[in-house]
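A single protein chain has been removed from this complex, and every other one stays in its place.
Coming up: chain A.
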Amino acid sequence: MLRTALRNVSAHKARLLMTLLAVMLGVAFVSGTLVFTNSLSEALQKQSAKGFDHVDVAVTPQWKEAEGDKVGAYRELTRELVDDSAAVPGAARAIGTVQGFTAIADKDGKLLGDGFQSQGGNYWGTNDPRYPLVSGRAPKGEGEILIDSESAKRAGYQVGDTVRMSVDGPVIEPVVTGIFTTDDGNVAAGGSLTLFDTASAQKLFGKAGTFDEIAVKAKDGVSETELRAQLEKALPSDVVETTTGTRLADDQAEAIASSMSGLKQGLLVFAGISLFVGTFIIANTFTMLVAQRTKELALMRAVGASRRQVTRSVLVEAFVVGAVAAVAGLVAGVGVGVGLRSLMGTLDAPMPDGPLVISPGTIGSAFAVGILVTMLAAWLPGRRAAKIPPVAAMSAVHATATTKSLVLRNTLGALFSAAGVAVVLAATTMEGSDGQAPMGLGAVLLIIGVFILTPLLSRPLIAAAAPVLRVFGVSGKLARQNSVRNPRRTAATASALMIGLTLITGMTVMAGSLQKSIDKMAASAIEADYMVSMANGHPLSPDVEKKLERAGDVTAVSPMRNAHARIDGETEFVTGVNGATIEKLTEFPVVQGSFEVGGSRVVVDEDTATSYGWKAGSAFTIAYEDGEKQKLTVSGVYQANEMMSGIMVDTASLDPHQSEPADMMVMVKTADGTSDAAKESLEKALGTNPAIRVQDKQDLSNEIAKMFTLILNMVYGLLAMAVVVAVLGVINTLAMSVFERSQEIGMLRAIGLDRRGIKRMVRLESLVISLFGGVLGLGLGVFFGWAAGELVGSRMATYELVLPWARMGLFLLLAAVVGVLAALWPARRAARLNVLQAIKAE
């Protein structure tokens, strides 16, 4: 039996080609993902391990939990503690480190590197062993800095140059006194690192006199654990925590691995979708191969092969196909991994260098996935093969797919679909995250249900296309009839395309609706002309607010200042706003009382009011960060949105109690509204700071749109693979149909249908199948998009369904293009068929 199975594989090479390709693509996706993420993760881990070379034991401050009226806070690492650490017998040296966000501009005034990776730190003393100087000398005072050699090279800075930069708002223009090298992971990943002297760093990062961490290096011969024990003894245990360098590196490695696994899982989900789509092709191919071999298989049964042997022979074939596809996929996957890395490199996201990691796990997964998926998909056709009675060997009838048991199938499909729709609808009435799981379940049920029902749906839907097809005469008529001839096969082919299009459409509908509603929300509550914020989302210095107040033409300014406080023994975040101007800058619907902020009068949003049982006029006591208390009165309750919510307190009341006031955003209203001149004058007032963004509502909308477009494009790119696999499926089905109907095609040619007519017939069949899948996908996609929107929308007042008609038209066009492209080769083959051989063949 093994020999016959192997012979069959080699005899049907051409017909197995599409199956092989489909499995190969899926495996390539999986192994490419694994190769890429493993390589990246290993490179990052090596990188970060190097970063801990200077630390044998790290001393960090303890977190003091919030208690009573006191908010939680870190203990302070003082200079004394650094000296104490250095004085421990096993310590060679102790360095106090301070870190913070530091944006540097390149020579054109643009932000250097990715905002999130722009770090600043302190240079310890006159010779910091962590950062060997390439040129220049250590910085002194706020006017001098060091920059890393990579960034210096990229921006073209040299010792003596003046650099525009910003830490949390105001622009400063220090001189570069030196350039250093570092193996810091951030820098290796394309970020920048700027160093100040210790005192300046502490001041700029708002941590005057304190450190983030003390890095202690052991003397030769002293182990990390010994040093750690000495430090534990010497330092107050209620203030500090100690961790060995090895542990830090391990923790970091773990963190990298876990952040990588998110990326990996995300990519694997899409790989899984491609593979799932691929199973339809595999099942189709094996079903056809079994049908064609009915006589042969029956003969084997007649001469004594058991049912199990027949099934096994089909599965052995699947195994061979899967194994070959796995090898090819693995090779292609390594290529994908390399490609992804260089793609990221060109997308301004430099990757750390490192060897390509092809782990045994990757190889194992490639084979497991390739072989299992193929065998699983071939299992049903294999069972069907076993059911062929031996007597079929004697009958002269050419076996065609039976149309039995569609009743059972339709019943099952209807049940699944109904259950799916019911669960999805039920989920839409739930609150936010409660509905997510049922909605996912309902979606899966509905997709399975529709998939089971596709053979039934194919008839009416394709019949609906008849009037259009009639235009194409005989070719159109035959194409329509051919496409419903084997409903199961047509269904499986169309379903493959349906899945891709369902996801694409669903995502598009949801993203479009969300974008619109966020957009509307931003527009509805904001009256300000401009919003000023940090490019990377970091907080702004209160200095920015003051500078904006002084700018010309500005009529109202208010910050959105972050603070946390204690109310009734709970930590609560409050927003500091300028009570005098906030009403001009925002327009929140007021549910109760009036929107009035000032002194002890505050406004709260509905949710907060409900949870504390407040109404307009209620009074409560707040304990600020410094422990001081104040009695506040609720003047009004407002309807919050995603951008602003919570308790709004006047900054005048808040500021005295805050050690480090920081603003998320500053809102500005100008005399002339929004204009280029107004924007320019605001930017100028802030010293044309590269790290600060001045945006009007339109900019905000554009930014939201840009974000959604980026996400959508990524999803499109990842789903494209599933569509490619679906195209292979359509090609496969058409090639099968042409092969099976070669006699018919020969007869048609003999009685006078020309090559063009034959080509048109195959193309139209392809188009009908593809559009059928496309229509189903669009329908399901819109439904899921709507349902998911209902779920998310329950938390958003401004949510409304937006149907992207143009996009949907485009998707349908895409399905049509898929159909036309997929038919190219099969149609050509059909037209080239030798008439005589076709009629003679049997």
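Keep in mind that, in the parts below, a residue touches a chain if its C-beta (ideal position, glycine included) is under 8 Å from a C-beta of that chain, and two chains touch if they have at least 3 such contacts; residues count from 1.
Criterion: contacts and distances are computed from a predicted model.
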item: Among "Sarcosine oxidase subunit alpha", "RNA polymerase sigma-70 factor (ECF subfamily)", "RagB/SusD family nutrient uptake outer membrane protein" or "ABC transporter ATP-binding protein", UniProt-listed name of the chain not shown; value: "ABC transporter ATP-binding protein"
item: Absent-chain contact - pick from A:A257, A:M747 or A:L803; value: A:M747
item: Option touching the unshown chain, where A:A87, A:V474 or A:A677 are the choices; value: A:V474
item: Positions on chain A contacted by the hidden chain, ascending; value: 473-474, 477-478, 481-482, 485, 743-744, 747-755, 757, 835-836, 839, 842
